[in-house]
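A single protein chain has been omitted from the complex, and every remaining protein chain is retained in its original position.
And then chain A:
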Amino acid sequence: SSWRRAAEIGPEDASWRLILNTVTSNMKLYCLSGHPTLPCNILKFKSTTIMLDCGLDMTSTLNFLPLPLVQSPRLCNLPGWSLKDGNAFLDKELKECSGHVFVDSVPEFCLPETELIDLSTVDVILISNYHCMMALPYITEHTGFTGTVYATEPTVQIGRLLMEELVNFIERVPKAQSASLWKNKDIQRLLPSPLKDAVEVSTWRRCYTMQEVNSALSKIQLVGYSQKIELFGAVQVTPLSSGYALGSSNWIIQSHYEKVSYVSGSSLLTTHPQPMDQASLKNSDVLVLTGLTQIPTANPDGMVGEFCSNLALTVRNGGNVLVPCYPSGVIYDLLECLYQYIDSAGLSSIPFYFISPVANSSLEFSQIFAEWLCHNKQSKVYLPEPPFPHAELIQTNKLKHYPSIHGDFSNDFRQPCVVFTGHPSLRFGDVVHFMELWGKSSLNTVIFTEPDFSYLEALAPYQPLAMKCIYCPIDTRLNFIQVSKLLKEVQPLHVVCPEQYTQPPPAQSHRMDLMIDCQPPPMSYRRAEVLALPFKRRYEKIEIMPELADSLVPMEIKPGISLATVSAVLHTKDNKHVLQPPPRPAQPTSGKKRKRVSDDVPDCKVLKPLLSGSIPVEQFVQTLEKHGFSDVKVEDTAKGHIVLLQEAETLIQIEEDSTHIICDSDEMLRVRLRDLVLKFLQKF
């Protein structure tokens, strides 16, 4: 290591701090998920291994037949699929519906990559929002993970609800059959699209159990915004509000001299959560950018308008409206819009049903996380009023919620009505029942608001369908215009993002504005890729013990800059470096033991003084002349000057960082000249 900067006295303590220009080490990013909005990456940074998010790609379930809550003769009677040559050995596993082929089995999910890196070495997992933690049980329960998970309280609580709902949806419809034959690589090749092109089907897994969920969640440690968490003394991680969902966060991962920002699922729109903290993202060396809007061309405001208009039109015509949705998130905003809209649209008498095993908890949780809400909603708590108006909708019986379609719901059910229920993939949950029930009438409408699934693919196993379908995806996450403003604002040195963000969407290849445009261009990653981050660590902070600092004698070499030489022992523990005073010069040794101790002590030779300063050539020449050198000649060179003493056949080469005296074996002369040179330099 070489010394880089002068020692400076630390402001908080009397000890000295030194900054070590370390051997450069690279940061690496392991990309375990190919889904840009359901990320799972691992950052190796200063001997720590940090997993960033733990998203679960559920689009794999679109390849499966829906799980009906009530037996559906239509689904039972779908014909089995056979190969072109008539071979029907797969007809038990694969069924055909309106030209599409589906796997007739318990739905399975596509997990993050588990082979790229040994996941048991992961030290911590940082969760950004409740949508990005759905793969957590797979990681914490099956990979030997022994670390800690960090997330905010609303993230954990609502994440738990989402997992609970998912487990409930799948477990309450037990399916005897588990298809696996089709996953055989040789067989998969023969299947029609999209099954043929599905990736890594062998790694697809069934849903976890509630026990695994509980165990996974027990490993989470709660954090608050701007809280600084030390990891092994090496790095500090901090969650920041990201404005996207209740408790959603971006993360800062920093050491003393490096800063990595992880931006995942952020929003600049004014919806219910606390606004996004942008300022803290400034001065990042690397900004990892994930979780942008999935529908960059749709304006959420316009979509909400579309949602309301179509809802009102359907209901006024006596039809029912089905809204497949998650039990938390956009639904809060939709209910708020409807709260303002239903009276004006004359819909006051229409019942709104919210059906989910966690409906009640979700509606209630939203009201208790006041500190995580936007300012407007926070201030309502002091009135005191519930922050969300859905409380009033429930009070006035306009909104009713049920754990499932069984039980009370069937008694209260009145049509026409509006039903909010899951799951948005239309493969499991109560929504399957309503699709079967209402699909045949053109009076009814299904309105897709969640952007995670292609609505056409979601609808495929229900075709032919008479009910109207309206697609108004509401995705409040950052769009490309906002990203470009954000990047201009926070000025990261490097941007790293999923490859999907570095080119226009395939369906709109001419839209050059629908990609990240920044300088230098972003580095992109894809599933199963390891990225060496384009930035080198150069400095390390070292503390100097007070007694060692006391012994230093700084010399001011320029106004404001002092130098001192240090001889010390570098002590490194828990990623903290401390310079301690060197042991006293070894006592006369009297035994083997002592000798061994003194062996560890580095040799403390008397050091030659260090020199600084520059040699003014004219004055130097005058000095030479004063000392009897009469024939001094100066030549300018590219790097400095050469002073020629012709008579003595001697050269003095003066350059910026070196001075050479070249004379033929006249040591006396050399020493004389050296002393004259040294007169112009400072020693310490």
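Everything that follows uses one rule, which is that a residue touches a chain if its C-beta (ideal position, glycine included) is under 8 Å from a C-beta of that chain, and two chains touch if they have at least 3 such contacts; residues count from 1.
To be clear about the criterion, contacts and distances are computed from a predicted model.
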{"item": "Name under which UniProt lists the unshown chain, selected from \"BRCA1 associated ATM activator 1\", \"Cell division cycle protein 20 homolog\", \"Guanine nucleotide binding protein (G protein), beta 5b\" or \"Regulator of G protein signaling 11\"", "value": "\"BRCA1 associated ATM activator 1\""}
{"item": "Residue among A:Asn87, A:Gln508, A:Thr572 or A:Gln646 that touches the chain left out of view", "value": "A:Gln508"}
{"item": "Contact partner of the left-out chain, one of A:Gly224, A:Gly302 or A:Gly407", "value": "A:Gly302"}
{"item": "Which residue of A:Asn317, A:Ser349, A:Ser410 or A:Gln491 touches the chain not shown here", "value": "A:Asn317"}
{"item": "Contact with the hidden chain (one of A:Leu116, A:Ile187, A:Leu222 or A:Ala345)", "value": "A:Ala345"}
{"item": "Hidden partner interface residues of chain A, rising order", "value": "297-299, 302-306, 308-310, 312-313, 316-317, 337, 340-341, 343-346, 472, 504, 508, 510-514"}
